[in-house]
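Removed: one protein chain of the complex. Kept in place: all other protein chains.
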Amino acid sequence: MVDIGNANQAIERVREFEALTGTTGPVPPATATTASRSGLGVVFWVSFGWVLFMVLLAIFASVLPLKNPNFQDYSAVNIGPSIHHLLGTDDLGRDLLSRIIFGSRVSLIIGFASVGLALVAGGVLGLLAGYTGGWIDTVLNAGSLVVLAFPALLAILVIEAFWVPRSLLKLTIIFAVAGTPSLFRVIRATTLSFATREFVVAARTMGATTWRILFRELLPNVVPAAVSFALIGVAVAIILEGSLAFLGLSISLPTASLGNIVNEGVQNNNLTLNAYIALWPSLYIFILLVALNLMADRLRTRFDVRAGNL
Amino acid sequence: MSPRRRRPHLVFPDASELEEPLLDVQDLRTYFHTARGVVKANDGVSFTLNRGKTLGVVGESGSGKTVLTRSIMGLLPNIQLERSGSVRFAGHELTSLTAHQLRDVWGTQMAVIFQDPMTALNPVVRVDRQLTESLRIRLGLDRRAAHDTAIALLGSVGIPAPEQRMRNYPHELSGGMRQRVMIAIALACGPKLVLADEPTTGLDVTLQAQILDLLASLQRERSMGMILVTHDLGVVANRADDIAVMYAGRIVEQAPTKDLFSHTRMPYTEALLRSIPRLADPSHTRLRAIPGRPPDLASLPDGCPFAPRCPYAQDRCLTDDPPPRTAGAGHLFRCWFPVGSPEGEDALARNVAAGVPAALAFTGALAGAAISVTTVSVTATAVVTGSLAPDASLVPPAVPLVVPPVVPPVVSPGPAEGANGDATAGES
Partner (left out) sequence: MSRYVSARVVQLIFIIFFISIVAFLLVHLLPGDPTLAILGPNDTAQARAELLKQLGLNRPLPVQYWTWITNVFRGNLGISFLTHQTVSNAIGVAFPIDLELIIVSQLLAFIVSIPLSLIAALRPNRLFDRIATTSTYGMLAVPTFVVAVILVLLFAVKIHIFPATGFNPLAQGLGPNLKSVLLPSISLAVGSVAIYYRLLRADMIATLQEDFITMARAKGLSTPYILIRHALRPSSFALLAGAGLSIGSLFTGAFVVEILFQLPGIGFQLIQAIDSRDYLVVQGMALVAAIAYVVINFGVDILFTFLDPRVRRG
């Protein structure tokens, strides 16, 4: 289920093996054969546009002319897509479009906020560890390895179950903590590869402070790799939240989240009566994840992030 | 994947019964379509090679010589590749064979020795399987026979204790040993033609000579044809029957070895000869490096591709591409103002007078354009000194711009050809 994240970790492990043993495996070729080097390409911008559109819909859901997601209209139960209900209604006569848009809020907040937090935490620590080295690096690196060795999902399940009552904030924090070590490792590795380049050495000889070098010289170079990995992280978080919600293990809000809607769609023979209830939220997650993965891949190719030649 | 013998699809005549040349390459063009444009790696290459003979192919890196060997074999990946011309090998037109049929040629008829055995041997497969797999799959030997043949092969390429070496991985062998293993692999199925692509580049000098001698003796024993690709004229000087000098994807001069050294026509060949350090030179002698860099194969200039670096170049060279011309039996070159001809001498003198940098560097006047070497590597290349003579006699002493050469060119008391060189220059 969290396979997407495993891919990056797998490449990380192989590189670590190569570094420790002094062997090199096949170096993936630059994948710029068909991609244009100049820009990110149409695929990226279409994906970006879609994700942005979804985020805006979620933010302005209460302002938009949407029906009340919890209003039950028993005169219009299980109807298909129509002018009045663009995506149809569910078995209680609730409008599916507005349920999905309101429901996407939980997925998107947990996905983006937790990874955003992890990116800041992992970023600061990674830049610091990668650039300064020494005992800070040793301690942080060992710590990240140890945390990564513990299955994140297990920790999330346990913490989430015991730290009651569940809330959006708590869930976001748990996801952020679980995601920090991987992002830390990516950013640390990328920083290491830039820290000895001429422009950094030049800045240092000109008397730039450590903070200036970190944020002016190194940060801009680390951003593409970090964002690319973070987008994968968002995808993992959204799938995970969806799965938990589907099983009723996510937070319980007055408005259901996407996983809940899928679950409602498979309950009470709904799947045969009205497959739309389960179909629309599944499709929403599907398109969102495809867009996130495509964006991550395009960023990686464009900026030639060596680790992830997936 | 049990090694199983495939039925051969092509029939090859015994090499001794062959009436036509073993290999006949005509107008071979190998173009790569890349993002930067069409890279013309081979642009109309023609030559023939007879059974048991050696052709030396010499050129700087990027002159298309490695691509040439791959293109002859049909080994290039078929992506964005455009290949035309004719490659006839032992009565078969290789360019019209299917991929499946080509496999019958590879290994058993034609084999290749790569430049770097470290990368060309599979790091995770023991010497044993790398040697025996083609014996078993291509020749249909059983395990026992393949093993025995492999050990005999390792012995024949001069590897001590071959039984033990069979169990080794490539990284456990020394550099020279690895190259010997590679030669054994290439020769395992008794090919009629060997393409050796810089077989000694990664080795130190004493090993180079050993490996080249080994190749030569194996070639004699098996009367194989061989194409010896190198960037070092010294390597082919006394080992090749013919030499083809490549520049920018084409053969710019081709002649029997003796002829090439004694009657050099192409300014590029001459420049190559002069860039070889000689034992007889005093230490700290500046090497006559060829100024400039080889042209970008994706955007070749009009006219002669060597013109921008050529001490002889005239206006015509920048606009008109010289066609192949002959100078005696089997001697071809592409130049409007050949070395040793009256036109050539005129052209050089004019350039020196006009202060053309290439010409000044050539005559040794412009020290800044040359590369300084403090340690002159010891190579077995004293053969080629004869070609040095022309500049000494060609530089008109009256030209005021010319600063006398920092170090006067020294003609080593080398072999006979050295003396001939002087005479040649004097004649023309």
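All chains are identified by letter, namely A and B, in their written order; residue positions are counted from 1 within each chain.
Going forward, contacts are C-beta pairs under 8 Å (C-beta built on N, C-alpha and C of every residue); 3 or more make two chains touch, one makes a residue touch a chain.
Quick caveat, the model's predicted, so the values are computed rather than measured.
Only one of the listed residues, B:103, B:258, B:316 or B:350, touches the absent chain: B:103.
In the complete assembly, the contact with the undisplayed chain comes from A:247, out of A:120, A:169 or A:247. Listed residues A:40, A:136 or A:153: the one in touch with the omitted chain is A:153.
Of the options A:140, A:178, A:239 or A:256, the residue whose C-beta touches the omitted chain is A:239. By the touch definition given at the top, chain B reaches the unshown chain through residues 1, 6, 70, 73, 75, 79, 103-108, 111-112, 114, 116, 119-125, 129, 133-134, 137-138, 169, 171-172, 185, 189. Even with one chain removed from view, chain A keeps its contact list with that chain: residues 1-4, 6-7, 9-11, 13-14, 17, 20-23, 25-29, 33-34, 145-146, 149-151, 153-155, 157-159, 161-164, 235, 239, 242-243, 246-247, 249, 259, 262, 266, 271-272, 278, 282, 285-290, 293-294, 309-310.
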